[in-house]
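All protein chains of the complex are present and in place, except for one that has been dropped.
Chains: A and B, in written order; residue numbering restarts at 1 for each.
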Amino acid sequence: MELTYGKELNKALFNHDSGFCPGCMHPLINKILGEVLTENGYLENTVMVMPIGCGCNTIRYMDVDMVRGLHGRAGAVATGFKRVRPDKVVITYQGDGDAAAIGGLETFYAANRGEAFTAIMVNNQIFGMTGGQMSPCTLVGQQTTTGERLAQHMGYPVHCAEMIAQLPAVGFCGRFSVHTPKHVLQTKAAIKKAIELQMNEGKYSFIEILSACPVNWHIKPEDGPKVIEERVLPEFPLGVLRDCTKEA
Amino acid sequence: MSKKETLSEGKRQILSGNTALAEAAVRAGCKFYAGYPITPQTAITEYLSERMAETGGVFVQAESEVAAINMVLGASAAGARAMTATSCQGLSLMAEGMSSLAAGRIPGVIVDVQRGGAGTGAILPSQCDYSFVTRSLGHGGLHAYVFGPSTVQEIVDVTGRAFDIADEYRTPVLILTDGVLGLMMEAVTLPEFKEDIPDREWKIEGREGLRPKMMTGDNVKPPIAQENRLRDIFVPMYEEWEQDPLYEEVETEDAELIIAAWGSVARVAKTALKELREEGYRVGMIRPISLYPFPTQAFRSLDPAKVKNIVVAEHALPPQLMFDVDHAVQGRIPLTSCTHSSGVLLSPDEIADACRKLL
Partner (left out) sequence: MEQSIMIAGFGGQGVQTLGKLLAYVANESGLQVTFYPSYGAEMRGGTSNCTVVISDSEIAAPYRSSVDCVAVLNAPSYTAFGGAVKDGGTLIVNSNLIEGAQERAGRRLVNLPLNDLAAEAGSPLTLNVILLGFLAQYVDGLSPEAAERVVRQRLGKRADLLEMNLKAFARGAELAQELTA
């Protein structure tokens, strides 16, 4: 299908089809991120640090300068980059397997140091690219190709936004979703705020965004939003968890 | 007192290998350093924690060696000369990141102040990472240019070259020292601060003027494109390096026995060599300074009619340097291994005795 979305409205996207699976929410997240960069005039100054996992398909979709990181290492790569070029908009873009499992330490310590970049973590509760294995955010009882998540063996879904929100050096942190138009607008506003805080006040932000993975959830593509509403939101409530602009 | 005030310009001064290396990096234009404490490397990290700020650079104490090498990757992609330093165990943790630097053609200088042994090992000196860094750089089979200096002055000299080679070839460069060289002090003359460091036209900084997108380490390419990249860029680069390895020959002209040794062990061997020469034995030494590229030809061109034995002295058990020498001489000259490991050090007497038995 030809992409009809106007290039002039979103200079951060290539004008071709997305390589993501039907019902995946990465393209939508790519799109609103691109809109923010275009609307705020950041595009010429932005560098994204890319993950390993489904999120790295963004490389083919977003027309933004990028540094390719290893699996989980975006927090460290972005630290090195931003410290050398504080004038650049630096955004990490990772999934929950990348940012919370193998890269948990890098994510946590970049946040704890309050590195002046914006971390986006797309939480689809599964390892997508490798075919549906259990991830840190897999729900209790959820079936994966590495078994059902049983709390007695694997504990409970990791609440990244809540953990990171505890860290005093963090500027802005919260969990958002893109499963309805209202939520899309809220997420876009959060990304915009995070990038502005990065550039104007040198603050770190963590934006966790819920996504569906219909292929590995074994649901129909169009059922993603419904499943998020019914099963995911009870485990992962939405909202801003830390906002330095609202603190005394 | 700031580090600046304690260092005097252009004068021979007594510095430890670790301090000299750190200061040489600063003078070579290193603007980013990330490190994690580990004996016997820690002095480099401590020194630079203060010195980077004094010289307009950035210091980050990383949460792990894994993070440190990836910080170097990010800083280097942003255009800065960047370095990290560690000791053996930490280098294992950096393997994946070093491979990523090589594959992404991102320069970086990695220092390994070697300590002993596998696993937790020992904190005392060794040369047990030789094979690890010369065979290939983590997964994937790519290489770093690897230096194995032998004196504190040589540490200073190769550190400057390391940053230049890293930029010229867009490659990681390793400097292997050890607990002896890192902690021992001797007189060095430091170079001037390097001024004209070329800007990296490939650095990543955003699509200014909405020029076409740039990125590092793009591997979402068809297999044949990836293979061609290896064939067209990496293989010729390594072949070019192999044309010009760095090494020192000591009294090899009339030698009946050659000692092969590198790094701190080569110093010990040199004392043994001096004693043996005084006793009238015709002994020489070949000392690799670049461990990769290895001075294969220097060994291969030895005449078996003249050189009856080669003693390979190293702090590694099982031996490691031994295999490069073996590959070079192709069985034409008998090799004898003279080693200690795990922090037990070869003395000049031991190396001399090993030679005497063969003479």
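The criterion applied here is as follows: a contact is a pair of C-beta atoms (placed from the backbone, for glycine too) under 8 Å apart; a residue touches a chain by one contact, two chains touch by 3 or more.
Only a predicted model underlies this, so the values are computations on that prediction, with no experimental measurement involved.
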Query raised in the report: So which shown chains sit in contact with the chain we cannot see?
Result: B
Requested in this report: Pick out which of B:194, B:213 or B:274 touches the chain that's been left out of the picture.
Outcome: B:274
Requested in this report: Kindly state which of the options B:93, B:237, B:317 or B:345 is in contact with the chain not pictured.
Outcome: B:345
Query - Residue of B:179, B:263, B:295 or B:319 touching the missing chain in the full complex - result: B:179
Query raised in the report: For chain B, which residues reach the chain that was dropped from this view?
Result: 12-14, 39-40, 123-124, 179-180, 183-187, 264, 267-272, 274, 345, 347-350
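FYI, only the chains that are shown with their structure count from here on.
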Requested in this report: For chain A and chain B, let me know how many angstrom lie between their CA-based centres, rounded off.
Outcome: 39
Query raised in the report: Any idea which chain A residues touch chain B in the complex?
Result: 11, 43-47, 49-50, 56, 59-60, 63-70, 73, 75-85, 88-89, 105-106, 108-109, 113
**Report entry** List of chain B residues in touch with chain A within their complex
**Finding:** 31-32, 34, 58, 60, 62-64, 66-68, 70-80, 82, 96-97, 100, 104, 204-210, 213-220
